[in-house]
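Other chains dropped; remaining ones untouched in position.
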Amino acid sequence: MGTVRLWTDEEAASDARVAAVFADIRVMRGSDFINNFWRALANQPAALERTWAKLKVVMMEPGELDPLTKELIYIAVSTVNGCGYCVHSHSAAARAKGMTEGQHGELLGVIGMAMETNALATALQIAVDGAFLV
Amino acid sequence: MGTVRLWTDEEAASDARVAAVFADIRVMRGSDFINNFWRALANQPAALERTWAKLKVVMMEPGELDPLTKELIYIAVSTVNGCGYCVHSHSAAARAKGMTEGQHGELLGVIGMAMETNALATALQIAVDGAFLV
């Protein structure tokens, strides 16, 4: 599968912008592994730079949500969007950040519950309660 | 809007199954307020009982994810599904459970990031890295 080529490390080294992003990914993650998402995005250096820069802000900067909670939310969104690649990569990331089997099970429970009640609310076209308005 | 009637308290009182669920909602939530989701679902007493029973298990039983984290995941799923009612009700629920403005902002950031990278991974049809497989 694939609509673009996956860049090898050799190809990445030949493009200064791609090389810089790949180097930064390795430093930030403390690992030599560059997953296929970045190797595919390398075909578009501007998008690669923009996406990685944003990921660092959104997912890595210290804030009020801990890193694992962010991964759980990421899995939820990726599941509803049906993105198999993203479900795989962020489930692995969540486990690396300590997701337990119990947490995974509860995450699946909440996603499933929301999927079902979303459909019920949509099928019934329920008017929003005044109490919920800001 | 609405494809079904919203049950009043008087109507609910006339159906033993609906009355019992409404009473349990009030006890479990410690509030007299019954939001429109349940008033719409009352048209289908079996679905009302089943959905409320499951919500108690999935969202209210103590577990490894705290109640606020569950609400954040619920908002994420509801957003991707485009369920306006659910976004309203679970944003209100999250605030009632202590969601701060900062947490709301980070939630929006993660949802937006995931939406974008989901689309990139799908548009590029990226093969899953062997390292992500269980």
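Labels A and B are assigned to the chains in the order they are written; within every chain, residues are numbered from 1.
Basically, a residue touches a chain if its C-beta (ideal position, glycine included) is under 8 Å from a C-beta of that chain, and two chains touch if they have at least 3 such contacts.
Keep in mind that this is a model prediction, so the values were computed, not measured.
Assuming 2 chains are placed, give the number of copies in the entire complex as this structure defines it.
6
As a working rule, only the chains that are shown with their structure count from here on.
As a multiple of 5 degrees, what angle does the CA superposition of chain A onto its copy chain B give?
In short, 180 degrees.
Cα centroid separation between chain A and chain B, in whole Å?
Between these chains, centre-to-centre, one finds 21 Å.
Could you list, by residue number, the parts of chain A that touch chain B in their complex?
1-4, 6, 33, 35-37, 40-41, 47, 51, 54-55, 57-59, 63-65, 69-70, 72-74, 76-81, 83-86, 88-92, 100, 102-103, 106-107, 109-129, 131-133
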